[in-house]
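A single protein chain has been omitted from the complex, and every remaining protein chain is retained in its original position.
For chain A:
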Amino acid sequence: MGEMDTLKKEADGLKAQIEAGRKAVNDTTMATLASGVAAAPRVQLKNRKTLKGHLAKIYGLHWSADNRHMVSASQDGKLLIWDTYTGNKVYAVPLKSSWVMSCSMAPSGNLVASGGLDNMCTIANIKGASPKTLRELDAHEGYLSHSRFLNDSEILTASGDTTCCLWDLETGKQKVIYKSHVGDCMCLAVSPDQNTFISGACDSSAKLWDIRDGGCKQTFIGHTSDINAIAFYPSGTAVITGSDDCTLKMYDLRADQEVNGYQDAALNAGVTSVSLSSSGRLIFAGYDNFNCNIWDSLKAEKVGVLSGHDNRVSCIGVPDDGLGVCTGSWDSFLKIWN
């Protein structure tokens, strides 16, 4: 097949070109630059609250934009919306399918989304007398791994069918489909300016997308296994990824490459979840080994640990005001630390 061979040669040539282009600007390391920075203080966060109520493994959590409420999803078949200041449950949303893998709350606080092995993203309105299903977004051909609202009428989803999608909630239809990954999409994060988003997949790569035109702008490689978690640096110019290869990486969008790596020879548990403190200095990473490690994002040193869960930490989140960090676990509890 002459043409296939030609295309393969061209692809290999372009990959070499990209690698050369990245090497050409790789004039120093973050480690060198950060050597002069004072070490972050030894971070000793205390468990301030334990939210009890779920009856099975927790798979996802998402803080409300009001910094006080939070939604969590469990395979007990429920979404719970919490008032984290009092520890009380405010709403319970029963799920049609208990095989939920993720949840999210709209910035307005009016809507929550959930989905999982049912391949659907279900949107519920929680501001009526009782929670009501608004839409069932049903077009993905694989499980729903992640979702994030842009506003009350648009939501982004990531799926095991290797695509991500932007949906119009007024019509329930797909607006834009993001196709380029060759493995299950596991996670996504929206840029602070809401013009782009980043996705992580089982093909070990992270991709930056233009939300409106659906184009993949950049691809970041280096991980050697599934990327389970991804987050934007608060500056919007870098992303942090967490992987089954037991490491986290920081990719700078403008240098188009990895600029820092977070790993420890003693750590042989995959990273399940990641979140950053408000300045970006601290990276909170949940691992399969029941702990959450705290990393100094600049010096790539471990500066603390959150231990207290009796099973895998599956999700982590820091609210917009940065006042605390919440961990969710397969032990069915959510813990808030600061």
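As a convention for this text, contacts are C-beta pairs under 8 Å (C-beta built on N, C-alpha and C of every residue); 3 or more make two chains touch, one makes a residue touch a chain; residues count from 1.
The rule is simple: contacts and distances are computed from a predicted model.
Hidden chain, UniProt protein name from the list "serine C-palmitoyltransferase", "Aminotransferase class I/classII large domain-containing protein", "Guanine nucleotide-binding protein subunit gamma" or "AP complex subunit sigma": "Guanine nucleotide-binding protein subunit gamma". Residue in contact with the omitted chain (choice from A:7, A:92 or A:177): A:7. Interface note for the absent chain: among A:169, A:282 or A:316, the touching residue is A:282.
On the side of chain A, the interface with the absent chain consists of residues 1, 3-4, 7-8, 10-11, 14-15, 17-18, 21-22, 24-30, 33-34, 37, 40-41, 43, 45, 48-49, 68, 84-85, 180, 215-219, 233-235, 237-238, 250, 252, 254-257, 259-260, 277-282, 297-298, 318, 321-325, 336, 338, using the contact rule stated above.
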